[in-house]
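Shown here: the complex without one of its protein chains, the others still in place.
Which chain is which? They are A and B, in the order written, and residues in each are numbered from 1.
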Amino acid sequence: MDSDDEFMSGLSSQDEDFGGVEESDDGSLGDEFDEDNPDVGFSQDKDIKPGKKAYEVDFKAFSPEDIQSHQDKQIDEVSAILGQSSEATAILLRHLRWNKERLIEAYMERPDSVLETAGLGPESAQAPTTKVVKGFTCEICYDDIPGLETYALKCGHRYCVDCYRQYLAQKIKDEGEAARIQCPTNGCHRIVDAKSLDLLVAAELKSRYQVLLTRTYVDDKENLKWCPAPNCEYAVECGVKKRDLGKIVPTVACACKHRFCFGCTLSDHQPAPCLPVKQWLKKCEDDSETANWISANTKECPKCSSTIEKNGGCNHMTCRKCKHEFCWMCMGLWSEHGTSWYNCNRFEERSGLDGRDAQAKSRQSLERYLHYYNRYANHEQSAKLDKDLYNKTERKMTGLQLTSGMSWIEVQFLDTASQALQTCRQTLKWTYAFAYYLQRNNMTEIFEDNQKDLEMAVENLSEMFEKPTAELAALKVDMMDKTSYCNKRRVILLDYTAQKLKTGEWKFNVDIAMGA
Amino acid sequence: MGAKVPRNFRLLEELEKGEKGRGAEACSYGLSDGDDLLMSNWNGTILGPPHSAHENRIYSLNIHCGENYPDSPPTVQFVSKINLPCVDQRTGKVEPSRLPCLFQWKRENTMETILIELRRFMALPQHKKLPQPAEGTTFT
Partner (left out) sequence: MSALPKRIVKETERLMAEPVPGISAVPHEDNLRYFDVMIHGPSQSPYESGVFKLELFLPDDYPMTPPKIRFLTKIYHPNIDKLGRICLDVLKSNWSPALQIRTILLSIQALLGAPNPDDPLANDVAQRWKEDEQAAIQTAREWTRQYAMA
């Protein structure tokens, strides 16, 4: 069972031997053994739980409840140290963007000024209550009827409860504020604390307030990010800092299974670092459609470089703009062509060479871009097609259970294979954006070999999905081998790329350091 | 009901909505003269509705908001030539009596309301196949 589970998780089991699922206890036993005896030195390399790969980062996903309890825990902890109520501590922590150490240090040095700047004056410990004050006129609504309920924060600025309520509703609902709502008085920076808020607002606003407070907790922490998947309420914790993003591509996986980059919150884009990814996406948006068409249908006039569309069969071209006459095939002067109008066989002639040279120079960058873009787009497209297949996989799995009498667990290999395909295509896609920004050296060749190997492995696996369901049962072992091989190739590619990224050995033709 | 928003503040609201592009995608509008404190003259554009003779055409219009706007409707005039029953074929002026949102004007209506209704008007089954003047021609 254990090894089945591990195999199904696919991505974490890349180091397994082919067909590891068949020998159902092998791998996992080894793991357990090592874990139970961490100090034993004789374990064999291949059985050691794989160490962290260069492209892997530590991360953890948290539910909204986790986040809440984290906040509460930190508040309790700091509250005990500062000797402040938990409401006041919460305000102080939010004020200093949850930097505990800085808060404690600053508070120990000059408590009064810390309290003051956070909007807390000298503290008195009683619970907040509303009050009727004789002869009171509310400065907001000018109501002065006797018996009017009023409220004031510790700053003493008193307003009627109705106005207070409306004010808080406005802030929470319309302005989305929570942690830093101040007293309604102009210029008073006293913060409305959670207890006062609890006393004053309706239940439905309280939950909105809690949501907003939790939001600010995650937003304020550099090591926490919301999972960008639609409707996902989890946050992921990761220690990678913004300044490291030129050295590592921190892909994390949320509890909802969404894999995203912790640096930029886009979908997983390993091996390419965030900044080139951003530039690439921008470039594709700007260039792709026009560039595609231009490259497929036009050339530039070798003399004036205006773009010419060839729409007939004859190679004798006359530029509409500068009247330059040339051959479409070889780009050379037409006058040197004699009468071989439809068969250009003078590819090596001087003028043609020059023409092509100029052409080449101005087109080089476009051609280069298209080379990478087409492959990038191809994998994106293929991933979509594979995804369609993936959706059909379930049907295939049911079919397979019926035709071959295999159990549900025994047909899981199809699902595993589908997932591997998706992940590998995602990686492949980004290898092309990565390569586009890469300067050539010896390492790029190794990179391209890795890329080619992964590409072949992926296409081989992808092909198998097109086989009729009836044949799949017989192909199980083969398919599992291929799946495992794909994952293995992906790990090799990513690991190599990430190592060289860490050591700064890749040379890019763009800036890859964030905020540089 | 609530407070009655005066003309100028209402026009500022419309301007901001138009500038932020929060309006409907196929229609847009803006001040013709960004210096005009009275904010009387506006330009509108309508992207011709699909599956009609107007498809892919961009129509531009002049909208004039008088002193009594939005209590009274603005006057609307096509700049681009268009063949539509509510449009005067000599001047391009939209006949208020022939467009419901102008005819039954309500204070809540905006310039955007008018542009959207004009676009819908173009797409009506009885209007969408009407032969159209050459693209790019204007009423003079």
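Just so it is clear, a residue touches a chain if its C-beta (ideal position, glycine included) is under 8 Å from a C-beta of that chain, and two chains touch if they have at least 3 such contacts.
Here the structure is a predicted model, which means the values were calculated and not measured.
**Student:** May I ask which residue of A:Ile140, A:Ala377, A:Met443 or A:Leu475 touches the chain that does not appear here?
**Tutor:** If we include the chain that is not displayed, A:Ile140 is the one touching it.
**Student:** Can you work out which residue in A:Gly119, A:Pro184 or A:Gly246 touches the chain that's missing from view?
**Tutor:** Going through A:Gly119, A:Pro184 or A:Gly246 one by one, A:Pro184 is the residue touching the chain not shown.
**Student:** Write the list of chain B residues that the hidden chain touches.
**Tutor:** 1-6, 8-9, 12, 15, 34-35, 37, 39
**Student:** Identify the residues of chain A touching the omitted chain, counting contacts across the whole complex.
**Tutor:** The missing chain touches chain A at positions 139-143, 157, 159, 163, 166-167, 170, 184-187.
By definition in this document, only the chains that are shown with their structure count from here on.
**Student:** Determine the centre-to-centre distance between chain A and chain B, using the mean Cα coordinates as centres, and give it in whole Å.
**Tutor:** 43
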